[in-house]
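Questions regarding the structure given below will be posed in turn.
Only one protein chain is missing; all other protein chains are in place.
Read from first to last, the chains carry the letters A and B; within each, the first residue is number 1.
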Amino acid sequence: MTYESTYSEEMRRSIEKVEETRDRRLKEAFPRISPEEKDKLLKEWHPDYRPEGKRPLKIGPSKGLIVPHEVADLIEAYPLIDPSNIDLSKIDYDVDILIIGGGGAGASAALWANNSGIPADRILIATKLRFGDANTKMAQGGIQAADRPNDSPILHFIDVMGGGHYANKPELVKTLVENAPFIIKWLEDLGVMFDKDEEGNMIELSGGGTCRKRLHACKDYTGLEIMRVLMDEVLNRGIRVVEFSPAVELLTEPDTGRVTGAVLWNLETKEYRIARGKAVILTTGGFGRLHIQNFPTTNHYGATMDGVVMAYRVGARLRDLDATQYHPTGAAYPEQIVGLLVTEKVRGLGAQLVNADGEQFIYPLEPRDVVAAAIIRECYGRNKGVITPTGMRGVWLDTPMIEMIHGEGTIKKSLAAIYRMFSRFGIDPTKEPVLVFPTLHYMNGGVEINVNAQVLNGRGEPILGFFAAGEVCGGVHGKNRLMGNSLLEVTVFGRIAGISAAKYVQNVEPGKLSLKHVNRYVEMLKEAKIPPTRKSPILLPEYRGEKVLSRAISLFAI
Amino acid sequence: MYFPGCTLKTTALNYEESALAVARKMGIDLIELDRWNCCGAVLNLAIDSVIHHIGAVRDLVRAQEMGRKLNDNRLVTLCSMCYNVLKRVNELLKIDSEKLKTINEFMDEEENYECGIEVLHFIEVVRDLIGFEKVRELTVKPLNGLKVAPFYGCTLLRPKEIGIDNPENPTTLENLLEAIGAEAIKFPHRIKCCSAYNVVYDKKIAVDRALEIRKAANRWGANVIATTCPLCQYNLTLPSRRPSIPVVYFTELMAYAFGIENVLNPEVRKVISSLLGEDVK
Partner (left out) sequence: MSNEEKKIKMVKIYIMGKMYEVPEGLTIMKAMEYAGYKFIRGCGCRGGFCGACATVYRIGNDYKLYTGLACQTTVQEGMYLVQIPFVPAEKPKYDIEKLRPTASTVLSIFPEITRCVACNTCTKSCPQNLEVMDAIQSLIRGNLIKAAELSFDCIACGICSIRCPAEIVHYQVFQLVRRLYGKYLSKKAKHLEERINEILQGKYKEELEKLTKMSIEELKKLYESREIET
């Protein structure tokens, strides 16, 4: 069967130029960017550096912190519930450890709380959608750990700090890198199928901004493989998971400010339930579905920053929320998959980024923010991008190069997910390059924690009973996360949160429950003259057609 | 082409190894089917339930595809159960064109099966293609002194339409044993059923039947039983009262006789060695 391209004619003409330059480019190494040029590039072209896109927060422990408008809109917003309608005397779930969020961090926390001696039936994971519906599942390329002889946690540390523009919290980075090899071993022992050679050595690749090959992968389904193994183990142990029950507000002890539980809301029955936990671990993930600056996103359906909103209301300090990560290579064509992730592993295996004329314009494995800015500059500054029939702009990611470098069949084997995603729409990445453009990917900042995964308040002190791990936290990655450190963060800090929380609950009684902090927050909002029209958390993004929404009405009160 | 069947790949690996080695010695190339699935064993012969034939037919289709490339339409099996199923499904479809049409339409992801495959049991190949004369020639260590009770296994002989020999008075195994220098003990239970899958539903039946067969072999003077089917091998050696008597595959005896006993499972090799009165190496 002959392959028929589904690209438009204009795009095909550009591809021909790409094919012409390919042989020459195979031997060509594009020079790495100098620190000065890097600063200029980011300032001029990275979406984060557009001051019009952000504003300072008006209220709360991190008043004055610059954040994107979409984030501020949710933080400067009123609660969904009216505390006077919530009966806190009837407790529906009474546990030692309440985990809010069922992704990689939540599952890791649950397992390690159990490993630390908390019985399975005293742990509860409350999740908004299904258990495992999280950004963890969609991570493709790999998880970092410095476990080869020519590598070390020292180098890993330096990579993370440099990639994060030195804005990272150093002790968190130290925790991340020195726990990394242990986490890999833990996952290996759980049965995760890492790519290995015949002797059992891990096959490790380079990622953007890494000075050594230390990305461990499971083909290009790394996140899926890790998440499903963790899920399997959590369920094997009988740890309870309640699905389709997002938390809409945390509960606190009025005098101490200790976090003591959460109000859960059943998405299907609209019933609210009170969950009390001696310790509460927040693992709610990121904010891709807020579509910062109108970018499409790689994130899952529920990534609406609920955790940051709720944590801020109990006094958590936020940091680095001005740093939004745009993954440089989101799919840009066809229209049906715009924004979906094309893993960095593709570049790790040798594919180059090429403009409409078939020329390279940036070293493919610079840190993500640099590559993203470079692509935006190429498309909108230098106008050397490809334009699709729907007006979307992008550059080529020259995937056929991978087959030439590593042999025929490499893409089908090691990049099965990408191959599948494009094949479904008639594009064969082994034969033709794919079109990419930056897409909203990761929340670099978030709730601030210490090395014990305790959430810190505005004064830098731990909030009693409150822990957090994963994308919801800030400080680990500074202003820009490296590939493979997110899967690492959720497991390292998920584990630490589980262990810390388990230790904490040994010596405490269940706390008192109140929504007083919500009342106080509402007062602050009123004082700052925030209009009551905005409410948060939003739980799910609104994608219904405008035509329908304009005629949709609610006929019943509940 | 060679169809292994599930048991040959798990609990009867020794049967496969000895057979492949013996085949090579006789100049036969047994090439395993690229993709194959369980033939379904006896359950696939429920004639009113077409879906149960699907597994076996899919294997025949695979053989049809591979057979085109190799220019050979013969599918050989070692397991008598698999032989029985594949051959009977094949014959059924040759005469029931309605059923063939239904199955071909259901299996729309495969090419149509055209009933051109010939299903053979390995022992037929030895007997008809190679011939016992050749077997005699290749025998370097005649198994003198070995008194072998051949146990055919009912699925190799029945039903009559697909049996490889006279179901009441077969001679194939006896002739083979003679060709490799052993003494064939023609005991009456040689054509009986080992009780097959009764071992799953009512183990006592299998244990009792196996004991009966072993007692008979013993009474008739045999010191080893040779079989053609892994299920028979399993049933006949179910732990129970004495007498116990070793049960080996006919290909394992052939391998020993051909002087390639190094391919044999060490246990089996020891058993045959000591029965022959040889020093165990």
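Everything below uses one rule, namely that contacts are C-beta pairs under 8 Å (C-beta built on N, C-alpha and C of every residue); 3 or more make two chains touch, one makes a residue touch a chain.
These figures come from a predicted structure and were not determined experimentally.
> Report, in label order, the displayed chains that the undisplayed chain touches.
A, B
> Among A:Lys185, A:Arg382 or A:Lys431, exactly one should touch the missing chain; which is it?
Of all options in A:Lys185, A:Arg382 or A:Lys431, contact with the hidden chain holds for A:Lys185.
> From the list A:Arg25, A:Lys54, A:Arg122 or A:Lys219, which touches the chain that is not on show?
If we include the chain that is not displayed, A:Lys219 is the one touching it.
> With the full complex in mind, choose from A:Asp133, A:Glu378 or A:Asp428 the residue touching the hidden chain.
Only one listed residue reaches the unshown chain, and that is A:Asp133.
> Residue by residue, what part of chain A touches the chain that was omitted?
Touch set of chain A with respect to the missing chain: 35, 129-130, 132-133, 137-138, 145-150, 152-155, 157-159, 161-162, 166, 170-171, 173-174, 177-178, 181-182, 184-185, 188-194, 196, 198-202, 206, 211-213, 218-219, 221, 223-225, 228-229, 232-233, 235-238, 244, 267-268, 298, 300-301, 335-337, 340-341, 391, 416-417, 420-421, 424-425, 540, 542-545, 547-549, 552.
> Name every residue on chain B in touch with the hidden partner chain.
Output for chain B: 4, 6, 9-10, 35-38, 40, 44, 51-52, 54-55, 58, 106-107, 109.
We adopt the following convention: only the chains that are shown with their structure count from here on.
> Approximately how many whole Å separate the CA-defined centres of chain A and chain B?
That pair's centroid distance is 58 Å.
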